[in-house]
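The structure that follows is given in the form of structure tokens.
A protein chain is absent from this complex, but the other protein chains hold their places.
Note that the chains are named A and B in the order they appear, and that numbering of residues resets to 1 at the start of each chain.
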Amino acid sequence: MVAIMVAITIIGFVVLDLVIQSLKGKKAQEEQKINLDFSDFRVPVSTFFYPGHTWVNIQSNGEVRVGFDDFVRKVIGDIESIEFPEEGKALKQGEKAFSVKSGNKTLSFLSPVDGEVAAINKLMLANPAEVAKSAYHSGWILAVKPTNLSANLKAMKIAEDAVEWLKAEIRRFREFALGENLHYVKDELQYEVGRTSQDGGCLSEGMLSRMDEKAVKYFEEEFLGKPR
Amino acid sequence: MAKMGILIDITKCIGCGACEKACKMRNGLPLDLENNLSATAYTVVQERLPGTYVRRMCMHCQNPTCVSVCPVGAFTKTAAGPVTYDKDKCIGCRYCMYSCPFSVPKYQWDRVVPYIQKCYMCADRVAEGSEPACTAACPTGASIFGDRDQLIEEAQKRIKDNPHTYVDHLYGLEEVGGTSVLYLSNVPFEKLGEPFNINLPDKPLPVYTWAALEKVPTIVVVGGVVLTGIWWITSRRDEVKKFEIKHKEQKKLTGKGDKP
Partner (left out) sequence: MKLPKVTFWRIVIAAITILGLYYTVLRYTKGLGAVTNLSNKYPWGLWVGFDVVTGVGLAAGAFIIALTVYIFRIDEYKPILRPAILTGFLGYSLVAVGLLYDLGKWFDVWHPIVFWNPHSVMFEVAWCVMLYLSVLGLEFSTVVFERLKWHRLNHLIHILIIPLSILGVILSTLHQSSLGSLFLIVPTKLYALWYSPYLPLFFFISAVSVGLAMVTMESFLSMRFLGKGIELNLLNGLARVNVLVMAFYLTIKILDMAGRGVLGDIFSTRFESIMFDIETLVQVVIPFFLLLIPAVRTSAKGLFVTSLFIVIGFIMNRLDVAITGVEASSGTTYFPAFGEIMISVFLVTMGFLAFAYAAKYLNVFVHVEEKEEGPVEIIHDV
């Protein structure tokens, strides 16, 4: 009996917390869903950002880890699968490195460095939707043995520069979604965005799934960059 | 000094309660008679079957569980036979109560500073060559005090002489390695209820624990050596790896330097 009592007490506390979270969550989610603002983003201190929204983190064994940033992750929403390059494949900065599938859409990402693929993140292979949520830690995509790192790094931004750059990108994305490119976005989203656009326009997580093919293509070229 | 003991002959007990009273007076306990052993009753006489009385008290095991389990050694099996308790050493963990096969030690639950209470076979009187208060008070000789070996002889003689009266079992001769308190009965013991109906092993219970406890020094030594060994290997591995990388890079450097 005692064992059952203790077990039920613990389960009770966990369930209670879930209920409270979901009550709170409902309110917050509605706000959050629309309010993809600057404050939703963090730039990790030791990470270099490549203009194609990929990042590079230098490991102590000399390899670099490569992933895509949290901004793109939020725009994409649920990630279904990742198309990895083979291990050992040579990569060049600005050329296609890997692609990400979500719904019926595929986005290609450019490599931020020159080098050779040393490893891929098996966790991302197994469960991308969950793992990707930790965009700068567990959510890395490739480990690369760099061959031209110091030159490559010149094209990247770190720390304050990265923050400024990311802010500019978010602004640009808003314009893309709201401004002259509005015609690329489906009606449903126009309404949602239009409704709250007085304070400079707000964006929702997983917007990509509501965009048509043309808009996605535009996003890919404008934000992720065209392969050289 | 001889190992003393008490022989309780259930056939002779009339349930008068003289032993209970004598015990309570001897130990300054409240005189109301109680049904069960408690912090204020070190011995009780219980009518287990109509007309059959069983006196319960500490069994004073030859190899006592309480002595072995107590973390601070508050219990002692004295040379004379009684198992005594040192209330000043006791920390109140109650492991003795939990583990005693006869559930003898009782606790002062209502006190702010509680102690374990149990029969100590009037160890002070025994040390003076006298006998415990209870056996001295018994009017029928149902409880007699004496040298344990002689009591065993006496009990076996009674069984032999009256095979139709007694069941052929001297309880306490072998149970948990033997106890200083022995019981004779005319009713099969398992019908008498606790503790006789518990199927106690003849091995002393501390033996079960010792089987695990005796491995402690081995675990310490082997564990220490193995862990240090593993650490040495892993740290060596890391050093070698570091050295190799350094060496390779250096070779590359000097190799290039030679070329032009």
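Rule of thumb we're sticking to: a residue touches a chain if its C-beta (ideal position, glycine included) is under 8 Å from a C-beta of that chain, and two chains touch if they have at least 3 such contacts.
No experiment lies behind these values; they were computed from the predicted model shown.
Residue in contact with the omitted chain (choice from B:Ile14, B:Leu49 or B:Val72): B:Val72. Of the candidate positions B:Ser130, B:Gln150, B:Thr165 or B:Thr209, contact with the hidden chain is made by B:Thr209. Only one of the listed residues, B:Cys16, B:Leu29, B:Ala80 or B:Cys93, touches the absent chain: B:Cys93. Across the entire complex, the residue among A:Lys89, A:His137 or A:Lys214 in touch with the chain not shown is A:His137. Within chain B, the residues in touch with the undisplayed chain are 36-39, 65, 67-74, 89-95, 97-99, 101, 103, 106-115, 194, 198-201, 205-206, 208-213, 216, 219-220, 223-224, 227-228, 230-231, 234-235, 237-238, 241-242, 245-246, 249-250, 252-253, 256.
Residues 1-7, 9-11, 14, 17, 20-21, 60-62, 121, 123, 126-127, 130-131, 133-134, 137-138 of chain A touch the missing chain (whole complex, contact as defined above).
Here, only the chains that are shown with their structure count from here on.
Averaged C-alpha coordinates give centres for chain A and chain B that are 66 Å from one another.
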